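Of the protein chains in this complex, all but one are displayed in their positions.
Up next, chain A:
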Amino acid sequence: MTSKTQIQRLMSDVQDPSDFPQQSEAPGLRLLDSALRCTICSELFDGPVTLKCGHCFCSLCIRQALAEKQECPACRESDVNEGHLRKNPAMEEAVTAWKECRPYILRILDENSRRVQVESSRPAKRRRLHDESGSTSEIICVESTASQDSSTPTHSEQAESDTPNSNKKDTQSARPDDLIDCPLCNKRVKFKDINRHLDKQCRDEPEPVRSSSKSQWDSILGSKSKVQSSNKRQKERVLPEDVDDSLPTKSYDTLRDKAIRDLLHEHDLLTTGDRKTIVARHQRWVIIYNANLDKTHKMRKSLTSLRRDLRDWETQQKNKTKHDLPDPTAYQIQQKSEFDMLVEAARPKETSSAIRQTLSRHGQTELSDSSRSRTKSLSPAETVIIVDCEGEI
């Protein structure tokens, strides 16, 4: 019972290609979603990199995989190492765009299927429901465009690059003081004045050209220089974090503890812990640091958040390995009697005839191997129980 609810709870959080309808209903959507996922973590690519065989993975995933074994996880091409990784910014862009439109497409699909339901059942009651969904969708829509703005080219850039005939876009993005083309006379008119201009049938005093162009240039230059300066400021601020050189992997065996601690200190990392801990910490740091560099600038995390990631990772590791024995020899002495019993049970020739008979009557092949491997993982009490069971058989 508990396991069932747990699975349901776990599954509610899962996002995967099966969120989309089957190939027959929505051709390509599932395939698209799975094509944009890393086959190691099955998430949408995060800092995608390509190996020399052309297979693509998240930078963090493949760096971890290469630390274990130097081959491509997908095609097993051998002799690949971190030096072969190449950024894949095109894929990263595709993933960013897909992340943005994924919820939107899902919503449209959902609405579509609901509409089909509505049409096939009583219309009067369902229409209201439909309206409701329509209004909520509008809200989401606004949100999504808002978030789009932050990651797509800024307005000023758009206005500069847009051609005059993309009128609709102009009016949408124009501010009251922006100059736009009058649709009738093609004169440049301030956006806030366009209605008056049209009411007077294009016969109002045109703005003095010089001043308008000057103000235009001013605004362009002004805004540009402003942008430049702000960029510069940003760069200056980011600069220490914005070094593009990846960290080299170290051969820790040749380094003293002090040297490793110095390496950690260089990056403002904790230097506490025994040798194993600090080596693991530095290895992990190199991986996440280099993986971060494989992302485009605007997607990169700050060093502070990387340090936080490292801390989180370490606490996770601690939780996982807390079953490690602090003192193996003491444990060995303490458990000696149990070990002796297990060793006894594992030796068929020297076991009591009763155990051997039950085992052999049961048709066990490979007696020595079997009983050894079996008893290894069990406490003596469990072994006895198992032998009993088999006796009954």
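One rule holds in what follows: a residue touches a chain if its C-beta (ideal position, glycine included) is under 8 Å from a C-beta of that chain, and two chains touch if they have at least 3 such contacts; residues count from 1.
Going forward, contacts and distances are computed from a predicted model.
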Listed names "ER membrane protein complex subunit 3", "SHSP domain-containing protein", "Ubiquitin-conjugating enzyme/RWD-like protein" or "DNA-binding HORMA domain-containing protein", matching UniProt entry of the absent chain: "Ubiquitin-conjugating enzyme/RWD-like protein"
Residue among A:Lys52, A:Arg76, A:Lys99 or A:Arg311 that touches the chain left out of view: A:Arg76
Missing-partner contacts on chain A, residue numbers: 2-3, 6-7, 10-11, 13-14, 16, 18, 39-43, 61, 64-65, 67-68, 71, 73-74, 76, 316, 320-321, 357, 360-367, 369-371, 373-374, 393
